[in-house]
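Note that one protein chain of the assembly has been removed; the remaining protein chains are unaltered in position.
So, chain A:
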Amino acid sequence: MSKRFGIVVVLILGILSPLLVQSLRFDIQSGHTKCIAEDIKSNAMTVGKYSIVNPNEGHPLPESHKVTVRVTSTYGNNYHYGDNVQSGQYAFTAAEAGDYMACFYAIDHKPVTTITIDFEWKTGIAAKDWTNVAKKGQIDVMQLELKKLEDIVQSIHDEMFYLREREEEMQELNRATNSRMGWLSFLSLCICFSVAGLQLWHLKTFFERKKLL
């Protein structure tokens, strides 16, 4: 009974945790655009949340503080679009690997105001919903912490494999460039000789024709 109550408390705190989870803040001036990009692997879960920070506490946000948000992939596919909003969130599974861009455009306003946006973008294991895991498994909070650590270790392991693959690709690329450079230099030597030979032959026949040689 107390265990279930404890899990409920954890869930409530999980819902309240946007107050506690760290997020990034940046400023945009009215009429300007700022884009933040992130490199996401294919089939990775990603979650993003953005909201405009209220400059005066207690009063509602002024109408001039609105942004248009667009999240696109490298190939131009649109994953999220928020038009003239003050906060929002998006979640999707990345179909293509590559750089995903979240662009914020602050709407035009005559006295140029600076809008502060609170933004959070989590990918991969950080995007996993731990409160659901806790609820489903009915497990101890300590076990949840340790499960999180296990997931982090697994992701580190996968990342090492990915880095190793990339390094191999790069080595292949370098080796190919090296051999290509060798062939091109050899070809340049051949062209040099053949052009010189052609010149000599052409001038010889030319002078013989002109009866000068």
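Here is the rule we use: a contact is a pair of C-beta atoms (placed from the backbone, for glycine too) under 8 Å apart; a residue touches a chain by one contact, two chains touch by 3 or more; residues count from 1.
Rule of thumb we're sticking to: contacts and distances are computed from a predicted model.
Visitor: Which protein name, taken from UniProt, belongs to the chain you can't see among "methionine--tRNA ligase", "Calcineurin B homologous protein 1-like", "NADH-ubiquinone oxidoreductase chain 4L" or "Transmembrane emp24 domain-containing protein p24beta3"?
Guide: From the listed options "methionine--tRNA ligase", "Calcineurin B homologous protein 1-like", "NADH-ubiquinone oxidoreductase chain 4L" or "Transmembrane emp24 domain-containing protein p24beta3", the omitted chain resolves to "Transmembrane emp24 domain-containing protein p24beta3".
Visitor: Decide which residue listed in A:Gln29, A:Ser42, A:Gln89 or A:Gln199 touches the omitted chain of the complex.
Guide: A:Gln199
Visitor: For the full complex, which residue in A:Ala95, A:Val112 or A:Met170 touches the chain that was left out?
Guide: Touching the chain that is not displayed is residue A:Met170.
Visitor: In terms of residues, what is the contact footprint of the unshown chain on chain A?
Guide: 2-3, 5-7, 9-10, 12-14, 16-17, 20-27, 34-39, 99, 116, 120-124, 126, 130, 141-142, 144-146, 148-149, 152-153, 155-156, 159-160, 162-163, 166-167, 169-170, 173-174, 176-177, 180-181, 184-185, 187-188, 191-192, 195-196, 198-199, 202-203, 206-207, 210, 212
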